[in-house]
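One structure is given below, encoded as structure tokens.
Shown here: the complex without one of its protein chains, the others still in place.
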Amino acid sequence: MPKKSYRQALNEALHHEMGRDPRVVVIGEDITGGAGASGEQDAWGGAFGVTKGLLGAFGRERVLDTPITESAFVGAAAGAAMTGLRPVAEIMFVDFLGVCFDQIFNQAAKFRYMFGGKAITPLVIRTTYGAGTRSASQHSQALYPIFTHIPGLKVVIPSNPYDAKGLLIQAIRDDDPVIFLENKVLYDMTGEVPDGAYTVPFGAANIVRDGEDALIIALGRMVGFAEKAAAELAREGIECTVLDPRTTSPLDEETILEMVEENKGRVVIVDESSPRCGMAADIAAIIAEKAFAHLKAPIVKVTPPHTPVPYAPDLERAYLPDPDKIAAAVRQVVSYKD
Amino acid sequence: MPKKSYRQALNEALHHEMGRDPRVVVIGEDITGGAGASGEQDAWGGAFGVTKGLLGAFGRERVLDTPITESAFVGAAAGAAMTGLRPVAEIMFVDFLGVCFDQIFNQAAKFRYMFGGKAITPLVIRTTYGAGTRSASQHSQALYPIFTHIPGLKVVIPSNPYDAKGLLIQAIRDDDPVIFLENKVLYDMTGEVPDGAYTVPFGAANIVRDGEDALIIALGRMVGFAEKAAAELAREGIECTVLDPRTTSPLDEETILEMVEENKGRVVIVDESSPRCGMAADIAAIIAEKAFAHLKAPIVKVTPPHTPVPYAPDLERAYLPDPDKIAAAVRQVVSYKD
Amino acid sequence: MQGLQLPRERLLEAYRLMRTIRVFEDRVSAEMDTGDIPGNTHLYAGQEASAVGVCLHLTDTDRIASTHRGHGHCIAKGCDVDGMMAEIFGKATGICRGKGGSMHIADLGRGMLGANGIVGGSPPIACGAALTAKVNRTRDVAVAFTGDGGVNQGTTAESLNLARVWMLPVIFAVEDNGFGEATASSFATAGDICRRAEGYGMPARKVDGVDFFAVHDAMGEAVERAREGGGPTLLHIVTPRYYGHFSGDADTYRSAEEKAAMRRDQDCLARFRTRVTQASLLTPDDLDAVDRSVSAAIDGAVLAARAADRPALETLLTDVYVRYA
Partner (left out) sequence: MQGLQLPRERLLEAYRLMRTIRVFEDRVSAEMDTGDIPGNTHLYAGQEASAVGVCLHLTDTDRIASTHRGHGHCIAKGCDVDGMMAEIFGKATGICRGKGGSMHIADLGRGMLGANGIVGGSPPIACGAALTAKVNRTRDVAVAFTGDGGVNQGTTAESLNLARVWMLPVIFAVEDNGFGEATASSFATAGDICRRAEGYGMPARKVDGVDFFAVHDAMGEAVERAREGGGPTLLHIVTPRYYGHFSGDADTYRSAEEKAAMRRDQDCLARFRTRVTQASLLTPDDLDAVDRSVSAAIDGAVLAARAADRPALETLLTDVYVRYA
């Protein structure tokens, strides 16, 4: 299979789906780049280059640059979705959800329910998340627990190029509003990605590595860190299962609970979102309720501290989970005795 | 002690603090009601009557009606807080956070951290939450897990008139941004409230009822439901502790963990927020990690389902936790055997 | 006034719709007083000429996005009155199966994209409907209703800009009833609404919202411009608001005189009657017949709503997703 970057995988997904379905339109700030300017058109292809080339293939009618007004264009995407298009809107950084959250959670997410099942809202909101690029407090957050909290939204966090493509195609074909979170640091990650279209289903966790001494649940960029930790631990004779839920809403509870049992009830959850009411807490609570009898040690959460994201590189590194912190947590749960 | 309503308790807190400190100003939509109109001024005193009478006492310079532009006036309140005032801004329903969330979580919450500790932001945002008034999907949400998730915010949820007054005074005197959530159904609840000023500290849970068979943790309006359930269970011979954390950030982990132990490791958490990444999950995860050895049964969460809030009364009742559901959950944890 | 040249059938239809709104709202107000309506409502009475003057230009594939004060827009856009009443009563036969209530009435088949509990929530959505029309080259238009309060919300301003940048076939119908809740627009809405729109590069017109024909004419021009690819227009429609902000609002912030004068001098139904009878376009009998049939229809709607079943409890859990997984 050809090796491609996470960025390219996403770009291919958009190309495929726009080619396949004329209702798919792409909307966002600088998703071409150069609108109204004297120089190169499609100069950016999005702030991270994910939408590059769509302009040439599909034209300005379907590849829509916007003013810097997220409420207006995300709301417009929701309205367009309700009336027959299948928009893919891009919020450049998930940190900007604060200026357009109403259109996401009170409008798009609730149309169907409030209207008694009459609406469909096939809307995808692509956005980027994550620390690690020294972008400081307002450009480094994870924030997907906020979307996961909202009934009516689906929340997708691909951890590798293959999933990125398959999950994005799935998202575009899905009839519900989907928040699709791309980790900025992963854009250059490469992996095997088929040329053709394929889907990765929602709510189906991926067993990234098999073990039986401990279960590490990780999301997005943390999956790679968990794999590194697991490799390190294997050298110490601790065999871990690494489980990537891939979507947080729906969440594949079944596989998670099964794996808790298969891994002797010893669980570490690694997540990049803030700890309070965060993703690690959510999954831990589900396990603690539904797999209580199998748990043999406290579930340890490896998350950032309850602080904003700092700028200075050392601080930012200390802020994020990393393979060492994960390995330490696993050693702790494995050695726990009651 | 005189009996007063939750509404009046809040109103007294505002009167006290505005009288005591000229830097306190109150800002919001229709917090007087009648600005620019031909009839009664201070006609509303807020959509729920909480700010009634402030206009007469303190004048339009400090009791500031606003246009319907939450971003502008919440952001202005944040800017005013950073420059020397101590604003109390009112967002009429917490459901409206989506139109002004950026000013709360990216601005007010982060000033201090981003600016290296130089700023203080003594801002209170009062808002209302909760289902039970047939106000449907966009006027009935709880949403405080979203604020609890954000480092830099404090989150307060008073469950009775006494706490309402003491916590609001505390919030106004606090130097950090505080989100203060008032349950709409509780405004008419009465209880003993001293006439003078007093504070209820943040991060100090309230043991509402003492028992030793099971621990019920509940917030806001759910505290009353938990008390009802506990009374019912007492008749069956099951003695419950009812614990009201009062603030979710900071959270009084110490008391919670202590009470888990004192109640034989049997815990029910009752909360009105949505279940995924919600308050019940958050607290359950903390207990499951830090009081693991004491837990004797799975923690059961009594929350609404993962749906928006419906309009029809029967559906809305079915949506909300209630004393029966709580009692059933307690019976389940008490009878659990492994 | 081109509206006066409307065919007789259209004039009767306009009157029937306006009358339906008025009777519907007066009746909802009365039913609220019985305590049998579970939720709250914001009544549209007084503003009928606006909704009908705007919507009479629209087909089912044209879309409108509405506000918390949405009953009038719904009726003008052709929503089923029985379904609306049942919805307000929270019944299974409601237009949203009892899940939405007054503030979330929608009928996508009629191009009614929903009332909206969020002030300023609708303009972006209307832009989206207009985008669909533009991408699909259907010549459909979209209307964003908002109030003198909602026009200040950032979403509205953003939508004005986006509509102009994308040259969308959208009309912003700003209904200025003088108040946002208890606060006068003279206090809260600075400057001039039409000049704001012009600042965003679009034509705007201030219209007497008590005069159906004035609204109808202004909207006619705006719709034609939109269908021809000429982009957005803003209409600043000045109307009275007969009731308080919500049913139950004591409305003490307006003087008794002001309210009496409003009901006396600013009644779009009376104005319409005078105009069409003086011009001999319709007779008083024609209009009276409409009044009678409308009253009967609303009586029927209330009876049916009261008699209808409540939603089954299982429906609490349905309609969150099309498919969850």
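Labels A, B and C are assigned to the chains in the order they are written; within every chain, residues are numbered from 1.
The rule is simple: a residue touches a chain if its C-beta (ideal position, glycine included) is under 8 Å from a C-beta of that chain, and two chains touch if they have at least 3 such contacts.
In this text the structure is predicted, and so the values were computed from the model without any measurement.
Touch, as defined at the top, links the missing chain to these shown chains in the whole complex: A, B, C.
Of the candidate positions A:Q8, A:T51 or A:T66, contact with the hidden chain is made by A:T66. Per the touch definition above, the residue from B:A37, B:V50 or B:M114 contacting the chain not shown is B:M114.
Checked against the full complex, the one of C:H42, C:R196 or C:R225 touching the unshown chain is C:R196. Contact with the chain not shown here comes from a single listed residue; of A:R62, A:H139 or A:K165, that residue is A:H139. Against the chain not displayed here, chain B makes contact via residues 25, 61-62, 64, 66-67, 69, 71-85, 87, 102-103, 106-107, 111-120, 151-152, 154, 174-176, 201-203, 250. By the touch definition given at the top, chain A reaches the unshown chain through residues 29-30, 33-41, 43-44, 47, 65-69, 71-72, 95-96, 98-99, 133-139, 305-308, 310-315, 318-319. On the side of chain C, touch with the chain left out of the figure occurs at residues 152-158, 160-161, 164-165, 187-202.
Definition applied: only the chains that are shown with their structure count from here on.
Centre to centre, using the average C-alpha position, chain A and chain B are separated by 30 Å. Distance between chain A and chain C, defined via averaged C-alpha coordinates, is recorded as 40 Å.
Counting partner chains per residue, chain C has residues 94, 96, 98-100, 104, 116-118, 154-155, 320 touching two or more of them.
Within chain B, residues 71, 95-96, 98-99, 136-138, 305-308, 310 each touch two or more of the remaining chains.
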